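Apart from one protein chain that is not included, each protein chain of the complex appears where it belongs.
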Amino acid sequence: MKNTAAKPDYWKHDLVPNTEHKDLNTLNLGPTHPATHGIFQNVLTLDGEVIQSAEQTIGYIHRAFEKIAERRPFYQITTLTDRMNYCSSPINNMGWHMTVEKLCGIELPKRVEYMRVIVMELARIADHLICNSVIGVDTGALTGFTYIFQQREKIYDIYEEICGARLTTNMGRIGGFERNFSDTCWARIREFVKNYPAALKEFDNLLVRNRIFMDRTINCGAFPADRALAYGFTGPNLRACGVDYDVRVADPYSGYQDFDFMVPIGQSGDTYDRFMVRDQEMKESISIIKQALDKLDKLSDKKSYTADVPEWVLPPKENVYNQMEALIWHFKIVMGETNVPMGEVYHCVEGANGELGFYLVSDGGRTPARLHFRRPCFIYYQAYPEMIKGTMLSDAILTMSSMNVIAGELDA
Amino acid sequence: MSQEIIPRPALGKPTIVPPPKGSMGTGFMTTKLEDAVGLARKNSIWPLPFATSCCGIEFMATMASNYDLARFGMERLSFSPRQSDLLMVMGTIAKKMGPVLKEVYTQMAEPKWVLSVGACASSGGIFDSYSVLQGIDRIIPVDVYVPGCAPRPEQIIDGILKIQELVANEGFRRRYSKDYEHLLKTYKID
Partner (left out) sequence: MPAFTIKADRDQLTIDKLAERFGEHVAVDYKPSTDAPKVVEEVVLGDMLILSVKRPVIHDVLKFLRDELDFNFLTSLGGMHYPDRDALGLVIHLHSMRNGHRIRLKSEAPIKDPVFPTFTDLWATTNWMEREAFDFFGLTFTGHPNLKRILNMEDFPAFPLRKEYPLEDPTREDKEDTFFGR
């Protein structure tokens, strides 16, 4: 506690403080604070419990993604993208693959595009689930968290069936997937799509019309749309302010133009709106997955899981042992010697918390000359001091958890 | 609206941790004090989750209903380093974070244990870069390492079991021994 001004004499008898002589406290919140769900440091200046200003320090898990990416062949960068937004790593993986495909001009079969859509929407659900259940935890409702995390485990089961990993998936390859989805995987996806809406409804019943939850979150951390645009908000946080910008609609990729879905928007951009936008998006995601499953059933193509690009997709192992050409491709791919044209592309996907962009500059070498990630968290987290100014400390915590700031993505 | 009644699954016999070695009779038991204390400590560890990145999400999964950390007497997370026994470091520790981690470790009261979860905390992992600390054992002593990037909840639980073994079998005098003093001195902790 730091006194900025000496206490005047009348304090001894006057219990109501004079607003002219504010007694400001400085509070250091973080970098490891249990309420912040990650490594964020905020030095708050408080007047009682009302926040006057906040100063942020970030970079506590800076891992130098952009530097490492300049020293890795293209296919090895997938593992870096996993660890950026680790709550929804498949979206990052697919975004990176699509960036390289855009640079090399690879076109994918419809089946692969729809498979990607399924995986990306599952990842979006997984990410929104964490965010929304943590909003619940921060308002004191732990029940929703423990209940809905079972469904998250179901998504992990699907990931495991596709690629063998749960969290840092490294899913897919440039040009498609590493293998076809197994029958178990399809069965699990169908089962998830069938069972999940009921579970989400239970979760909604706990919170959405809960009077305590509504009182706690409505008007907490509201942000006007023009400021949100100036601060570069994207994703659910921008849509909660009432701007219907969604990369899936504005710049469709991976066949999103074939799907019919809504872009939910809020009004005031407060915590409740952000919660509701995510909640509705999960429902839309389920609808997209259902449509994708239908479309896949109607496609005559039932087998393909990659584009026809031998220079990017590893040949089957038995061919590597028996055929000259397959051996050469295998060697070239694994050593990262696949030819890449010179050029630069920017590709963006709708990540779970905003426009996730990859600006890739290639000089024709085996590694990118420069790779810049547009990380939505990094960009919108800087508005945090403006959002929490004049609110209570406990609301500031809630605002942060509803913004869904992921430390790995923030600090690159 | 009718509600479906789901039959409750039959509960198994509650398991009780086996007593330490000693002789037992009606109403009494003799054993070493060390063993009795070890048993109590082992089953009531208060962990301090120091979750920085991806592994922290797997820790959340470990805590949640499917894997249920409460089975090990560990559901009471202690966010205050002063009142915790086990520091669980999960995720990358950057060089900027190093001093903070050391500060947290020195604030913990003895006896204390450290579990390093994931490749990043154990060795720097895939991030062999200018900004990442290449393993937390460069600044604090570590008892158990859990490999994996990110380790599955089963692996984290296995690491916790290993820690429990260490806790149960630790002698009273270890923390006062010359060896331990020397260990702390090598890390410049007093």
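Just so it is clear, A and B label the chains in written order, and each chain counts residues from 1 on its own.
As a convention for this text, a contact is a pair of C-beta atoms (placed from the backbone, for glycine too) under 8 Å apart; a residue touches a chain by one contact, two chains touch by 3 or more.
For clarity, every value in this text was computed on a predicted model and none was experimentally measured.
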{"item": "Full-complex contact with the absent chain, from B:75, B:103 or B:128", "value": "B:128"}
{"item": "Hidden partner chain, touching residue among A:67, A:179 or A:389", "value": "A:67"}
{"item": "Residue touching the undisplayed chain, where the options are A:227, A:290, A:332 or A:366", "value": "A:227"}
{"item": "Residues of chain B in contact with the chain not shown", "value": "95-96, 124, 128-132, 134, 138"}
{"item": "Residues from chain A at the interface with the omitted partner, ascending", "value": "58-59, 62, 64, 66-68, 70-71, 102-105, 227, 229-232, 243, 245, 250-251, 339, 341-348, 355, 357, 359, 361, 364, 370, 372, 374, 378-379, 382-383, 411-412"}
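In the analysis below, only the chains that are shown with their structure count from here on.
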{"item": "In the complex with chain B, residue positions of chain A that touch it", "value": "31-34, 38-39, 59-64, 67-68, 79-80, 82-83, 86-87, 130, 145-147, 149-150, 152-153, 156, 166-168, 407-408, 411"}
{"item": "Contact footprint of chain A on chain B as seen in their complex", "value": "50-54, 56-58, 60-61, 64-66, 77, 79, 91-94, 96-97, 100, 104, 126-127, 129-132, 149-150, 152"}
